[in-house]
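Below is one structure, written out as structure tokens; the observations come after it.
Missing here is one protein chain; the remaining ones are kept as they sit in the complex.
Just so it is clear, A, B and C label the chains in written order, and each chain counts residues from 1 on its own.
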Amino acid sequence: MKSQIVTFLIKCPDQKGLVSKITSFFFEKGFNILSCQQYVNAIEDTYFMRVRLNADGTNISKAVLENSFLELAEPLNFKWSVNYGDKKQQVAIMVSHTSHNLYDLLERAKEGRLACTIKMIISNHDTLRPIANMFDIPYYYLPVTRETKLQQEAEVLNLLEAHKVDLIIMARYMQILSPSFINHFPERIINIHHSFLPAFQGANPYKKAYERGVKLIGATAHYATEDLDEGPIIEQDVKPVTHESTPSTLKRIGADIEKLVLANAVKCHLNNQIIVAGNRAIVFPEAGE
Amino acid sequence: MKSQIVTFLIKCPDQKGLVSKITSFFFEKGFNILSCQQYVNAIEDTYFMRVRLNADGTNISKAVLENSFLELAEPLNFKWSVNYGDKKQQVAIMVSHTSHNLYDLLERAKEGRLACTIKMIISNHDTLRPIANMFDIPYYYLPVTRETKLQQEAEVLNLLEAHKVDLIIMARYMQILSPSFINHFPERIINIHHSFLPAFQGANPYKKAYERGVKLIGATAHYATEDLDEGPIIEQDVKPVTHESTPSTLKRIGADIEKLVLANAVKCHLNNQIIVAGNRAIVFPEAGE
Amino acid sequence: MKSQIVTFLIKCPDQKGLVSKITSFFFEKGFNILSCQQYVNAIEDTYFMRVRLNADGTNISKAVLENSFLELAEPLNFKWSVNYGDKKQQVAIMVSHTSHNLYDLLERAKEGRLACTIKMIISNHDTLRPIANMFDIPYYYLPVTRETKLQQEAEVLNLLEAHKVDLIIMARYMQILSPSFINHFPERIINIHHSFLPAFQGANPYKKAYERGVKLIGATAHYATEDLDEGPIIEQDVKPVTHESTPSTLKRIGADIEKLVLANAVKCHLNNQIIVAGNRAIVFPEAGE
Partner (left out) sequence: MKSQIVTFLIKCPDQKGLVSKITSFFFEKGFNILSCQQYVNAIEDTYFMRVRLNADGTNISKAVLENSFLELAEPLNFKWSVNYGDKKQQVAIMVSHTSHNLYDLLERAKEGRLACTIKMIISNHDTLRPIANMFDIPYYYLPVTRETKLQQEAEVLNLLEAHKVDLIIMARYMQILSPSFINHFPERIINIHHSFLPAFQGANPYKKAYERGVKLIGATAHYATEDLDEGPIIEQDVKPVTHESTPSTLKRIGADIEKLVLANAVKCHLNNQIIVAGNRAIVFPEAGE
């Protein structure tokens, strides 16, 4: 495990002594604690911790570490996960017609600014294949109609499982995924919605924003759940607009918001900064990373 | 009319030659055009203009000016208004328990940063009277129950009419005004709602924002219409928040947004920057003012 | 110490085991750790911690706590401070002609949104006395000329010491304080500068901003040090402006930025969120407070 950065994410009922017990555990195992971030939800009496360790000072194996940690975790009712930073996450991007998020994600991955491997692009249209070609990423064109929806989803599922995909990014994929599909990937599908949720859920948010005469437009990246546009929010941003903006101006201005919001959300996910609690996403900031 | 700044607001069907005809009219009458702002809504084929004039070079009377302008306006189907900047608007502020917007408005008016006279504060509680006393503004405590609502509104109406109030600011007045009351003051009641509308309409927006786990909270100033929280939006702003924020933290952060958003909306109204079209507010920016 | 919130601020050379040692210390003394925030500066190998404790579960006295903590602190080379939250800080506000920051601070203190007691207002002009009277705060008018500068500063110093002032807020006090004065109050004088430092240091920043044609203007709150406008920055913010803005428009827009930036900086100071390291201010965010 030498030279690795190990990240633990922990969620448990709040109780006295947690930070001391957890940090002492890692200290005694020989780890250097790079950062240790906590959040106490006093309304629901729950405790959340993200701890990043440098494994330089220890020879402990993953198995021994995890077994020891279990002894600490069980009596304290931890829900926890650990990431060893030793393999890049495998990512699939799903798109329809819109290219800006796709370009942005491919560029960031290629330039090393998103720590992942883009394994494939899946689309219900063939429109964006040239972009996949530019970046040398396999492109799967799987058209869908109301009648073939379940079958198409099964094909998508097969692809994702065959390639051991860890994370699915819906980068303006304009189809509603079935609950059954979504439940295969809990907290592993990130969607970008082109409004400041919960405003303007559903279709045509820029048209609705124009009609309502709002003075800011936004975008929201969230985990996909069974309820459309209702999943835990990871990142949101807005930009000011004026009465001059038509629905198509809003779309253009919005594209730049969508790019940054989705890229940041994906970065936080890949970087193990997120713990989901009910319908809220605890997103720890980077700690000098 | 010497030395006055005269502001015309015009709304009409779009057609060729409007800017030329309107500006030539004012030029020929001897006015200096300080600024001339237009907006064409190509979706609805409507035209909007705000023109500010310096009357230094003319001796024309108001009556003559308006009669001449009518000759231009009628064949072109103008809806228009003119403000001569020669008397300050009379303002009433309605509040319940919350003090931050009230302090802010009173301070701005006192320091000459809001061009109006605060004639009175009306409240359904007696809580904020000491603030009214600090600023020497009459405070009317008119409690209200479900049973006395219509009667209380009648009293409020009497007060407003007796003092020739031009603008009513609902600075966190936590009562729903009746349609009949609101229709007395079309485009003359400005309300602050403590969320980024249309998200979180109705009561307890900060609690709802916490539960939804949003990453930004906002405030919206709008003209009050019969439909609660549905009126034309004048100004909106947001600030980032995190999972750490409790409903009471959100309330505190939100207070600072509410202050600026309401003050800016009121400034735009007093400064004749707004034309309402349907449910959208055209808010012209200041032009070197 | 029952029911108190105790806050420790710690700065030391970075080394393994710090978080474990510190949190175990407080756990063993019976405290509940409400939050524990760290920052490691890997460039300078320094470690910073802010830990907030609930003293409900312990009967330890301040003296015993501090003596025990010293035993931990000395071998690890801590520089530290502790605040028991049991007395409000005593604050003096220094102003010249400009009223907006003064109103804002007085309102926040009066409404309980700044945890301090405003003991006095000191000014080199008599202009703002009516505001002091509105809020019932003693106002000291101490005019100053080049010749009387040292003497006036001595009078100010006497006042501050006589009233055991903990924090001095320069809310647009347009005099340069002498190094000797400033050195009496290390990290205890907060100044607001009306530009986004380090841009436009010194006098007339809004005029300079106009001339440079910047598209954003800002404000900066910082601790005062011997070098004018060079002290550790606590808080900054900006707002967009356009070519339309004149120096006086910039001044007006800037006033709203200055108010929020100064109020937030003061809040962070009073709330023990700040550790200064060289010329940088480590400002921990609120942790569910």
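One rule holds in what follows: a contact is a pair of C-beta atoms (placed from the backbone, for glycine too) under 8 Å apart; a residue touches a chain by one contact, two chains touch by 3 or more.
Source: prediction; values computed, not measured.
Taking the complete complex into account, C:Ile233 is the one of C:Ile233, C:Leu262 or C:Ala287 that touches the chain left out.
Interface note for the absent chain: among A:Tyr103, A:Tyr140 or A:Phe185, the touching residue is A:Tyr103. Remark: the residues of chain A touching the chain excluded from display are 99-100, 103, 107, 111, 113, 134-135, 242, 244, 246, 249, 252, 255-256, 260, 285-289.
Where chain C meets the chain that is not shown, the touching residues are 39, 42-43, 196-200, 211-216, 218, 232-238, 242-244, 246, 279-283, 285.
Summarising the interface, chain B meets the missing chain with residues 16-21, 23-24, 26-27, 32-36, 38-42, 57, 240, 287-288.
Convention: only the chains that are shown with their structure count from here on.
Comparing the contact residues of chain A and chain B by number shows a mostly shared set, over half of all numbers used being common to the two copies. Centre-to-centre spacing of chain B and chain C amounts to 36 Å, using the average Cα coordinate of each chain.
With centres defined as mean CA coordinates, chain B is found 41 Å away from chain A. Among the residues of chain B, those touching two or more other chains are numbered 242, 244, 246, 285.
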